[in-house]
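Down below is the structure, laid out as structure tokens.
Missing here is one protein chain; the remaining ones are kept as they sit in the complex.
Residue numbering begins at 1 within each chain, and the chains themselves are lettered A and B in the order written.
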Amino acid sequence: MTTFLQQLVNALALGGVYALVALGLTLVYGVMRVPNFAHGGLYMLGAYFAYASLTSLHVGYFPALIISALVVALLAALLERIIFYPLRNAPHVQPMIAAIGVLFFIEAAVQKIWGPDFKQIAEPMPGILNLGSVTITWQRVLVIAASLVAMLGLNFFLKRTLTGSTIEAMSQNREGARLVGINTNRVGMLTFAISGALAAVAACLIAPINSVTPSMGEVMNLKVFAIIILGGMGSVPGAIVGGFLLAFAEVFGGYYISLDFADVIGFAMLVLVLAIRPQGLFKRGT
Amino acid sequence: MMPGAAKKLAWGWPILFVLAALVPLLHPSSYMLDIGVNVMIWAIVAYGLNVILGYTGLLSLAHAGFFGIGAYTVGILTLKAGWNFWLAWPAGVLLCALLGYLLGLVAFRTKGDAFSIFTLGVGVIIQLVINKWDKLTGGNDGLNGINPPPGLEALSKMVGLKLTGGFYYLALLALILTVVVVARARFSTFGRSLIAIRGGEDLARSAGIDVYAHKLRAMLLSTAIAGFAGGLYAAYVGFMGSAITGPVTTFTVLLYLLVGGLGTLVGPLLGTGVMYTLSQVLKGLQDYQYLVFGPLLVLLVMFAPQGLVGLWERLKQRGGKKDA
Partner (left out) sequence: MKRFLKLSALLSLMVSPALADKVVSIGYSGPLSGGAASYGKNVQNGLDMAINDINKAGGIKVGGEKVTFKLVPLDDRYLPNETATNVKRLTGQGVKFIVVSHAGGILTVQPMTTRDPNFLLMAYSSDPQILNNNNPLTFMLPPRFDNYGPPFVSVQMKAFGKKLGMVGTSTAYGKQWAEMITNEWKKQGGSVGSNNAVDYGTTVDFSSAVTKALAEKPDVMFVGGPSQPTALVIKAAREQGFKGGFIVMDQAKFEEMETAIPKAYLNGSVGVLPTRDAPGTQLFVTRYQGLYRKLPTSEAGLPYAGVNMLAKAMELAGNVEDPEKVRAQLVAAAKALPQSKTVLKINGVTAQGHMDTEALAATYKDGKVNKLRYIPTLK
């Protein structure tokens, strides 16, 4: 029973990690229809900017997180302007290849600047929370909480604010949005910026649990894509549900069947869901 | 590509192949020959992807998985079951065709992006199964010591070549066979139906084309070609590991195809030749290889979205206008 409860907590923590990274991606995919494979690269950059702020600027953890989020947001907006905006009418394969090009570049640049060695970001809240016989580190609690806050905040932003609703409108009907006078240019940039900021925040929160390496984004990339498709492309609650679902499947599949099976199960689930419900679990834009 | 252009090119192919056949006689270094063999093998993979993506308009991201299945079939049958390569190779092709057909039965329930992601999922699963099935595939160790096709070394020696030279001719023959099959398929009624499907499934259906059956056949041809290349690759390298059967390889081949020109007959060979050679050259740049390669990709899709073939056509048109 203890083991089961511990695994439950493990799955929750892992789900928080996945959901947090998936949120930013689903936004870009939902609104811009860009399969942004560079998202993993932005995620990784976020961790490195935070690391650099911590070690070179000697700021605290949370200022570092904010600096990193701002810088990555700016970079993401720049990427949209320079690369994805000109490709907005091209077939999907093309922005996808461009995104892969960006990912290659970011990874190589980071390795050139910071070297290939693992870097560390210390936990802002070290220590362990004991719940009876079950344990969880505070950092993981922070990740779970942050993923829920980010989802609620994003949902509020999209539904209740004017700027947010323009994004929402564009995700539902791009041409219609343009006709009613929404500046689709600005919305595109904004969406990328938010997505970049989310990636950076996710990276800063997750980095103390894991470690910072140039290839940390690559590991996440495919899984996160599986998650947003699973949840339904562009759906914010879908990304959260998909993230936790994948985590539960991996943890409990690994526990009850075999750890060898844990990596396969996420994709098996994805293939199964798509075969039965090609549109994903949640409809887009809900 | 317009039929006219294809006819104009028709005489180009034999010349190209004859020129390619002369290369080993100039005694190039084994590294040069190695690049040649690799380019030809990967070009065959790209031709397979071209059938499903270029002609039919469906982005299947499980392609490298089938390359892997073809390769592992040859590796396992020759190493563990003692089969002759010349039997194991066609067996791998058949298995890929069959599995491709089965995949199509399920995958064609989805459309567009969902189809791509679905096949991406399948591609990841194929790679993971190969990686985890230790007893059959050697797991992370891979299969080592896959023998070259029996008779190939003796044959190469007879004409005064090393084994790599023999592989070069074998790969060239395989490439010629692939190009002929793909060209015939493309310019048949079947191929024209595929192009119609690419233009729009509903429209094709209203023209009386059985869309589902045609898509299945295109898938079958595409995966069979991937397996064909895979079998040759396994025997050539002598080693098979799961890393090369995953989505990263699919994306690499997709890149070759896009660089060459999607849906064209020259594109896959041209793109593979240019990009494979380029990546080898860039390797010499050490840490800078991806710093150059990444931006090159971006520039390519932004400024030559139709690939090198498209760029050539555009230049030709511009030149033509000047003449007129």
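Methods note: a contact is a pair of C-beta atoms (placed from the backbone, for glycine too) under 8 Å apart; a residue touches a chain by one contact, two chains touch by 3 or more.
As the structure is a prediction and not an experimental result, all values here were calculated from the model.
Participant: If I consider the whole complex, including the chain that's not displayed, which of A:L57, A:I128 or A:L272 touches that chain?
Facilitator: Per the contact definition at the top, the residue touching the missing chain is A:I128.
Participant: Which listed residue, A:P35, A:P214 or A:G234, touches the chain dropped from view?
Facilitator: Going through A:P35, A:P214 or A:G234 one by one, A:P214 is the residue touching the chain not shown.
Participant: Could you tell which one of B:N84, B:N140 or B:Q317 touches the chain left off the display?
Facilitator: B:N140
Participant: Quick one: which of A:L57, A:I82, A:L131 or A:L259 touches the chain that's been left out?
Facilitator: Candidates A:L57, A:I82, A:L131 or A:L259; residue touching the omitted chain: A:L259.
Participant: Pick out the residues on subunit A that sit against the missing chain.
Facilitator: Within subunit A, the residues that touch the unshown chain are 3, 6-7, 10-11, 13-14, 17-18, 107-108, 111, 115-118, 120, 128, 135, 137, 206, 209-211, 213-215, 218-220, 223, 250-251, 254-255, 259-260, 262-263.
Participant: Which parts of subunit B are in contact with the chain that was left out?
Facilitator: Within subunit B, the residues touching the omitted chain are 29-32, 34, 38, 134, 139-142, 144-145, 162, 237-239, 241, 243-244, 280, 283, 286-287, 289-290.
Everything that follows uses one rule, which is that only the chains that are shown with their structure count from here on.
Participant: Measure off the straight-line distance from the CA centroid of subunit A to the CA centroid of subunit B, and report it in whole Å.
Facilitator: The separation of the two C-alpha centroids amounts to 33 Å.
Participant: Which subunit B residues qualify as touching subunit A in the complex?
Facilitator: Of all residues in subunit B, those touching subunit A are 53, 59, 106, 109-111, 113-114, 116-118, 120-122, 124-125, 128-129, 132, 247, 251, 254-255, 258, 262, 287-291, 293-298, 300-302, 305.
Participant: Under the definition above, what is the set of subunit A residues touching subunit B in their complex?
Facilitator: 35, 83, 86-87, 90, 92-95, 97-98, 100-109, 111-112, 222, 225-226, 229, 233, 260-261, 263-264, 267-268, 270-271, 274-275, 278-280
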